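Single-structure report; data block below.
With one protein chain withheld, the remaining protein chains of the complex are depicted in position.
Letters are used for the chains, namely A and B, taken in the order the chains are written, and counting of residues starts over at 1 for each.
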Amino acid sequence: MPVEIDVDHVARLARLELTPEEKERLREQLGLILEHAAKVGEVAAEDVPPTAYAIPRSNVFRPDRPDAMLTQEAALANAPDAEDGRFRVPRIAETGS
Amino acid sequence: MTAELCDAGAWELGAKLDIGEITAAEVIESCLARVEEVEERVRAFLTLTPEVARERAAELDVHRASGAPRSPVAGIPLALKDVLATKGIRTTCGSQILEEYVPPYDATAWARLSGEGGVLVGKTNCDEFAMGSSTENSAFGPVHNPWDLSRVPGGSSGGSAAAVAAGEVVWALGTDTGGSVRQPAALCGVVGMKPTYGLVSRYGLIAFASSLDTVGTFTRGVRDAALLLGAIAGKDPRDATSLDDGPGRDYVGTLEKGVDGMRFGVVQEAFGEGVEPGVRDAVRAAVERISAMGGRVDEVSLPHADYGLSAYYLIAPSEASSNLARYDGVRYGLRVPDASDSIEMMARTRGAGFGAEVKRRVMLGTYALSAGYYEAYYGQAQKVRTLIIRDYERAFADHDVLISPTSPTTAFTIGERADDPMAMYLSDVFTIPANLAGVPAITIPCGLDANRLPVGVQLTGPVLAEATVLRAAHALEADLALALRPPLLAA
Partner (left out) sequence: MAGWETVIGLECHVELSTRTKMFCGCRNEFGAPPNTNVCPVCLGQPGSLPVPNEEAIRRIVRIGLALDSEIAPHSLFHRKNYFYPDMPKNYQISQYDLPICVGGHLDVQLPSGEVKRVGITRVHMEEDTGKTSHVSASGRIHEAEHALVDYNRAGVPLVECVSEPDLRSPEEAAAYLRELRAILEALDVSDVRMEEGSLRCDANVSVRPAGSTELGTKVEIKNMNSIRSLERALVFERDRQIVALEAGQPLVQETRHWDEDSGSTKSMRSKEEAFDYRYFPEPDIPPIEPARAWVEELRASLPELPRARRERLGETLSAPELELEPAVIAGLLSSDRAETFIDVQRRSPEVGSRLIASFVLNEPEAAELSDVIVEILGFVHGERLSASKGKEVLEEVKGSGRSPVEIIDERDWWQVSDADALGAIADEVIAENPEVVEKFLAGKDAVIGFLVGQVVKKSGGSANPTLARQLLQERLSR
């Protein structure tokens, strides 16, 4: 059975504006893809540990040594909008966390 | 058309450059002439850099005249998939959202080639953010397969595969997250190598799925693959997942050792329904050749490979949903004007800048990670990943190399699968498990099907067994002696 998903909620989390047609198509397609993907639940037993890293390793660090930095000009070179050496964005209505 | 410099192997060109028989300038002119001739039809490139390339070649010739020793990559024209960052050269990822983006730094793999005298011809077209198997998901139009211009080159690194097949460059780099080097290489009749995860630095590889992404090579022969991989492999302090040099980076020295006594396992699950007869026959024939050369061949099972596709289509989109969050119109890339606040600006920018496949995967990944669903989807997929790694461990306990088709089909027609994501996803069913397990795999051409389209055979080895995989591939290549040439060039 295709999976029912709340497209509006997911789009809000993904911060993605979608047209009504896109939403409808995604509802259908994602439902089918997820139905297929749900197969992962068939084989993975309780006692199988999850793998996040294909090649196991640990403790890879960098010495606390300064490295080359960008100039302000280079940092802002791709900015859609900038002011006073900073990135300019439309007003922020929400709060961070 | 007679064979030209641009159709030669890098090792061959290198030998001639070494003795001064040819110059780097002649080599680059040959490639640029080929670009001039075929690019309008193939459309492999998003950005061409002929001036920089000519300048670089001229410098190399001056340097060469001074008698300095030559690196194997010096003077060899190359292309980079447009997901590899190039300082000062626009890097789009095949996306509207990065159409104007000019990176302030070089990807490590490119920096290594550039540092050794590699000559960049341009940046190649690809599926948007490397998501796709046909290069039709590029925001800048599809690439055409040099073997049949009405067909796709495969993807996502379709531009790099087509450019190498058409002789526009001698070799190229692509990226392989679920088969994006091997599948297009197979469909374009060239050699595609995906190394062990972490062997080549990912620094500057614009991330799709970080735990699966690798930088891979496109060449027209296995010897060139060994040379090119040797030049880009090795620990990078800027990539915490890059591997220590391990067994050493000379992949050329062991190439000629042959397959006598080597143990090959034919993956039994890879010959079932969905595999085209032309593909099955060509791969079976390649297996026969290996046997004839003294390779010990038997069947092997990867019982969970079937679940790999499902796991992949949860893990990759999940990581992608996070990796692509940064395209928000604040620091670089597209910004939609006239938004009333930042939330709206971001949402509209992303809605306008991403194509359908990217939106599909971002939505899929966001869902799979969201509260209440993580365990059922992402969590389970990670367990399947464990099972696939165990499958390989078992298989490699008594085999050196595994054999399977690279792709279940040869090149399909442009537009054929565009509206059926599941059918498209099935293109990668044989390549995905190697990404999930991080193991190296190579595809080499092993024949043509009834439509005279190339078929690729995939050889997979255990972690860091690049030398073994290359050696087997080289023996098979020599034995098959196919000398493939796309009809585009034969005319």
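The working rule: a residue touches a chain if its C-beta (ideal position, glycine included) is under 8 Å from a C-beta of that chain, and two chains touch if they have at least 3 such contacts.
Treat the numbers as computed from the prediction; the structure is a model and nothing was measured.
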Looking beyond the chains shown, say which of B:Ala33, B:Met293, B:Ile343 or B:Ala356 touches the absent one. B:Ile343
Out of B:Arg112, B:Arg202 or B:Arg220, the sole contact with the unshown chain comes from B:Arg202
Absent-chain interface residues of subunit A come out as 9, 12-13, 15, 52-53, 57-72, 75-76, 83-97
Tell me, which residues in subunit B touch the chain that this view leaves out? 83-85, 91, 93, 98, 101, 103-105, 107, 202-207, 209-211, 237-241, 318-319, 321-322, 325-328, 330-332, 341-343, 346, 366, 369-371, 374, 378
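The criterion applied here is as follows: only the chains that are shown with their structure count from here on.
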Averaged over CA atoms, how far is the centre of subunit A from the centre of subunit B? Could you give it in whole Å? 23
Contact residues on subunit A for subunit B in the complex? 5, 7, 10-11, 13-19, 22, 26, 29-30, 32-34, 36-45, 48-55, 57, 60, 62, 70, 74-75, 77-81, 87, 89-94
Listed in rising order, the residues of subunit B that touch subunit A in the complex are 100-102, 104, 196-198, 211-212, 237, 240-241, 243, 304, 307, 309-311, 313-314, 321, 325, 328-335, 339-348, 350-352, 354, 356, 359-360, 362-364, 366-368, 370, 376-377, 379-387, 389, 421-422, 425, 435-438, 463
